[in-house]
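Heads up, one of the protein chains got dropped from this complex, but the rest are sitting where they should.
Showing chain A:
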């Protein structure tokens, strides 16, 4: 199964089949996402059984449960969901932009810039708010740096953008290593956790969630143009796509999504690379379906991973990036192996 039969399913066996039928998987993914969120608020140091959880949701829970759910677990679960969704969508967009299946949200150095910003804030001993701001500034700086340099004086091609991004990313990597080497020992664990991706620092889920919804609404009408762009810029231009403006839009959107994701939860690897591919293997390659599916699937996956990260070696917590990779690698390899 390549799953590329989504359109074929649409082919009328009877005329009554709705043209929206290929979008049915989104409903399942949304349900999966809700279940993941419920699980995330239910389990932990104090488990909340389903009946109690329902009481909390309807506003009749005990005050301990209310505090646990609404003040501690729900914000973190939602932040995880939003981050996963942002990363998966950014990855899918980058893969289309660079027409390279190996692209991920970090390939153009966005996370490197964010990491340098965040680590600098940690070294300076600032609070969590400044840390987020510093990470976001680093991500944007890196974005503009890569874009400006790739533009240069010559032509702008995906290969050139990719090379510039990869080189800038290794530059950030060197700076990060330098900071880790010279940083005080007591700050090292926090810095390493941040680098591996960690939702402990997540302040509030709202900016990430709002951006996720907005970008979904913006990107779905672009979906068919992106389908055409995936066949190459020349074919896309011949079919009426304004290629350059579309590429700029994708680039800016993907960078913004990544910047906010990294700011929320550090650099969580793997979600942005693998979730889009997993969904493509199952659902085919229609971006109108894949992009919202990435938002939901990436969100659900990261929420589950973070729940595991909280409970596996409780009361200690693992960085969520470890879990995403440990879960994602085998799942992806099995899917890839079984695909045609």
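The criterion applied here is as follows: a contact is a pair of C-beta atoms (placed from the backbone, for glycine too) under 8 Å apart; a residue touches a chain by one contact, two chains touch by 3 or more; residues count from 1.
Quick note on the criterion: contacts and distances are computed from a predicted model.
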From the options "Sarcosine oxidase subunit gamma", "Iron complex transport system ATP-binding protein", "Carbohydrate ABC transporter membrane protein 2, CUT1 family" or "Multicomponent Na+:H+ antiporter subunit B", the chain left out of the display has the UniProt protein name "Iron complex transport system ATP-binding protein"
Where A:128, A:188, A:214 or A:242 are the choices, the one touching the absent chain is A:242
Only one of A:111, A:225, A:255 or A:324 touches the unshown chain, namely A:225
Note that chain A touches the absent chain at residues 2, 4-5, 7-8, 10-12, 15, 19-20, 95-96, 99-101, 220-222, 224-225, 227-228, 230-232, 234-235, 237-242, 280, 284-286, 340
